[in-house]
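Only a single protein chain was left out; the remaining protein chains are all shown in position.
Showing chain A:
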Amino acid sequence: MTPHVLTRSLDRSASIFILVVAGLGLLIPLSNLLLPAGSMLQVPTYLVALFGKYACYAILALSIDLIWGYCGILSLGHGAFFALGGYAMGMYLMRQIGSRGVYGNPILPDFMVFLNYPELPWYWHGFDMFWFAALMVILVPGLLAFCFGWLAFRSRVTGVYLSIITQAMTYALLLAFFRNDFGFGGNNGLTDFKDILGFNVQADGTRAALFALSCLALILAFLICRAVVTSKLGKVLIAIRDAESRTRFLGYRVESYKLFVFTLSACMAGVAGALYVPQVGIINPSEFAPGNSIEAVIWVAVGGRGTLVGAALGAVVVNYAKTYFTSGPLAPYWLFMLGALFILVTLLLPKGIVGTFSAWRESRKATEKANAESAAREDGVGEPNPAE
């Protein structure tokens, strides 16, 4: 019997990762809902929402690691796909408010009433249905990535030039979404959400469910990435990363491969954004800020590029540090610390946390093996080698 395509690729670290995420995804919501408030083991709701945010960031980090760690495409605009997924979900949440908004208009969201929109813009239609919004969460980032990638990869834009145009893309979207007449709430964005699928977004139960769903999505995203990178396609991606023209002269259509992973990665980033928005309660143009995308790349670098587990870990570690430091007296210095972190990781841990750890383990194993061999030779039990 051949193992399923999603599970054949699991090694030990991957299995541990899935078990930990699944465990947290179950235990944290249960502890939040079942244990009495104030109990030592009870996870307060604000922490559930915070951890949910981390899980979404981890999905974004995985999507960046897939293209950067394995295919060498350094996108400094991946936050755009995350934000687009978030906006698609935000539009659904806005339409669910109905007549409970400040102006009580049953169709138009508050900002449209305020800005004197006569009617709902055409691109807001359909977002009252969850399935439609969920589809758009994947399709819109996917389509943008496909068009962008088709143009960029076919023209063989690579390296730093590609990074710069991805920055330009997210910056252009930032400016567009800031405009009031663009139809997405201008600089206030979309907020004041009430319900998701009929459940109150503020309720403990909904938050716990959203957290559990984010963990599930993280596991699924991880499995998809693992399946891709351990397939033969994954070997082609690494080949492209290491020697692009060699791969081309072997008869591989490099641009198709890049387009495939770039689009897949953007869809995953979109899903991450969609799960993020109901948990933080707002989506505004600042999510498109170029700095956000760069920060996400730093998470991956810190955790370990090309390791998947490391990317997710890096997202959680750096964001935990961010939460910790920005809520204390060190808050004004956070950006300096982030910059210093990036420089230190690049200089001291170029393989990131997970990459360095596995390299250390490999070398220890190799030393042990060598020691065992030399010990065996000294004892005279080693195989006799006539050549020596």
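Here, contacts are C-beta pairs under 8 Å (C-beta built on N, C-alpha and C of every residue); 3 or more make two chains touch, one makes a residue touch a chain; residues count from 1.
Keep this in mind: contacts and distances are computed from a predicted model.
For the chain that does not appear here, its UniProt entry gives the protein name "Urea ABC transporter ATP-binding protein UrtD", which is one of "Acetone carboxylase gamma subunit", "Chemotaxis protein CheY", "Urea ABC transporter ATP-binding protein UrtD" or "Acyl-CoA dehydrogenase". From the set A:146, A:260 or A:357, the residue in touch with the chain omitted from the display is A:260, counting the whole complex.
Among A:39, A:155, A:187 or A:245, the one in contact with the hidden chain is A:245. In the full complex, chain A touches the omitted chain through residues 5, 228, 231-233, 235-236, 238-239, 242-243, 245-254, 256-257, 260.
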